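Quick one: structure below, then a few questions.
What you see is the complex with one protein chain gone and the rest in place.
On to chain A.
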Amino acid sequence: MFHNLQELRHSASLANKVFIQRDYSEGTTCKFQTKFPSELESRIERTLFEDTVKTLNNYYAEAEKIGGQSYLEGCLACATAYLIFLCMETRYEKVLKKIAKYIQEQNEKIYAPRGLLITDPIERGMRVIEISIYEDRGSSGSSSGSSSVSGSTAR
């Protein structure tokens, strides 16, 4: 068991990566598939994983939401020849910061203790949620992780 991110880095080696792809069923808005990947079956509970992805999807929906406020912002921005984007942090950027914080928190509390690490989708061009699976490098303890993980690569 890895108790925090630092331990993960020092005592574990990367075994595999799982990529959660985008869900385009509702168009080009940013949404990730909530289908539980089989490689994670032995590592984390399905509900925890789905909660994480659903929360991320909600954040992205909030960032891209079109409503009264965004119309107003759009008109104001147009009136200023969009110079306002240079001065102000856009709504999307604010939400991205919240997302980064949320992912960090999830990594610390839920994923790192299970030998997993979530990469912020913004660092992958918003295409995938990359989940890295670690196995214990040489500790006497959990060897169960390595066997289940190495099995997942052969699919």
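In this text, a residue touches a chain if its C-beta (ideal position, glycine included) is under 8 Å from a C-beta of that chain, and two chains touch if they have at least 3 such contacts; residues count from 1.
Note that contacts and distances are computed from a predicted model.
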Checklist entry - Under which of the names "Palmitoyltransferase", "phenylalanine--tRNA ligase", "WD repeat-containing protein 58" or "Beta-adaptin appendage C-terminal subdomain domain-containing protein" is the non-displayed chain listed in UniProt? => result "Palmitoyltransferase"
Next on the checklist: Using the document's contact rule, name the residues of chain A that touch the chain not shown here.
Outcome noted: 5, 8-9, 13-17, 19, 22, 24-28, 63-66, 70-71, 73-75, 77-78, 81-83, 85-86, 88-93, 96-97, 100, 104, 117, 119-120, 122-128, 130, 132, 153, 155
